[in-house]
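I'd like to ask you about the structure that follows.
Of the protein chains in this complex, all but one are displayed in their positions.
What follows is chain A.
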């Protein structure tokens, strides 16, 4: 499972990186979003998967999956939402002002 997840993470990073290098601003935003997904999965994978039950104490289990990466990822999901929302609004605003979201055309505008 870990090997499979590593490949998934790698593919996410690949597509995310590729999208970041395209000329459309919206795709850059999508790329950032993919990269944060990939990072969450990476954190989870590195800790080892399927080591036990959900981290709930009152169900009589003794082996749990690691709660700490989960707590970290939970924070990260929320923060990455904030970042995506903000970049999206920036892209929106850029488009409204410059009438284009092509990064090549934005280059050299007076707001650059």
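Convention: a contact is a pair of C-beta atoms (placed from the backbone, for glycine too) under 8 Å apart; a residue touches a chain by one contact, two chains touch by 3 or more; residues count from 1.
Following the convention adopted for this analysis, contacts and distances are computed from a predicted model.
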| item | value |
| --- | --- |
| Missing subunit (named according to UniProt) among the choices "Acetoin dehydrogenase E1 component beta-subunit", "Macrolide export ATP-binding/permease protein macB", "Stage V sporulation protein AD" or "Multicomponent Na+:H+ antiporter subunit A" | "Multicomponent Na+:H+ antiporter subunit A" |
| Chain A, residues in touch with the chain not shown (by the definition above) | 1-15, 17-24, 26-28, 30, 33-34, 37-38, 40-42, 44-50, 52-58, 64-68, 70-71, 73-75, 77-79, 81-86, 88-93, 95-97, 100-104, 107-108, 110-112 |
